[in-house]
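With one protein chain removed, the remaining protein chains of the complex are shown where they sit.
Then we have chain A:
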């Protein structure tokens, strides 16, 4: 029944959670929301009130491997924060530190302004949704959800109400007396969410919770997670290696690579304004073109491309005149009759028809690059292989990368 509602999202409400919002949403947010910051002279305390988590100069090494190299950033209250990066970038280590399963070698982590280092996991108001869900196999769903509440010493009737409420919220009420082994992957995922949210944590940690689900279910769960975060107002810290997931759900993304925060910003900033080659390469698809910077003023640079164009493009900070790398996303390249002004000619050496758009592999001056064109009409996919097309880059949408 639950699976059905996932497969066929109803026309008016997209998520099965949303009817919960109508019923419980308001009281819920009232119960959980943190008190408004009292006007306060002390500036640092006011900062703390806005940040759910502050990571200050955190380092971690395993033997000679440096998993995290003095990382610092803040996670704001009530935001959907994503740590994105390839495997081995340190994102899971960081999450485990927030949960209390690891301790940093250097640096501190603050939760709502209080130092978390050396506080054991069971004394942190932080709950985790594990990648494998980690539901207790010998307990029913009810008992699983009640576990945290019992340990917090809630009284029986309050626990019963909260468990019922949480199971209803994730549409698992009919399964309350079942054991995890009798559930599908998606159902287990919901119970894991209910269990972690039931104790009203200050921060919810999610360790690649969608990676074990199939594609359809994963996409539906993205919306559910997003709605759940908005309804509860709890700060979500989400870890993933899937850039699409990160762009889709997050308020802000920290791109982690090589044990460092490569870039922190909104999904649009991360995608449209990558600060370096790592971010541009890891998030989305892009062409790297070696260019010459002729002149650079604050935020803008005049460059010459190997195709002979001279143009003025945005840059992150100051760029020194000389050789540099330009990031050009495939969809930021105009082809054929769409190309205007600062154009050059390229040869189509291959193409991939993808349905909604067509990917062209082009070559000019011995340099290969990829461009994509939306197939707005049936005749969209018209440029033949081996033909010559005129090409231009969308000037405001390319980026000179810091070297």
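The rule is short, and it goes like this: a contact is a pair of C-beta atoms (placed from the backbone, for glycine too) under 8 Å apart; a residue touches a chain by one contact, two chains touch by 3 or more; residues count from 1.
Basically, contacts and distances are computed from a predicted model.
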"Xanthine dehydrogenase", "Cysteine desulfurase IscS", "ABC transporter permease" or "phosphoenolpyruvate--glycerone phosphotransferase" - which is the UniProt name of the missing chain: "ABC transporter permease"
Contact with the hidden chain (one of A:151, A:318 or A:347): A:151
Omitted-chain contact residue, chosen from A:63, A:137, A:317 or A:341: A:137
Given A:62, A:101 or A:353, the one touching the chain that is not displayed: A:101
Which residue of A:51, A:77, A:128 or A:223 touches the chain not shown here: A:128
For chain A, the residues touching the chain missing from this view: 99-101, 120-123, 126-128, 130, 132, 134-138, 147-148, 151-152, 179, 181, 195-196, 199
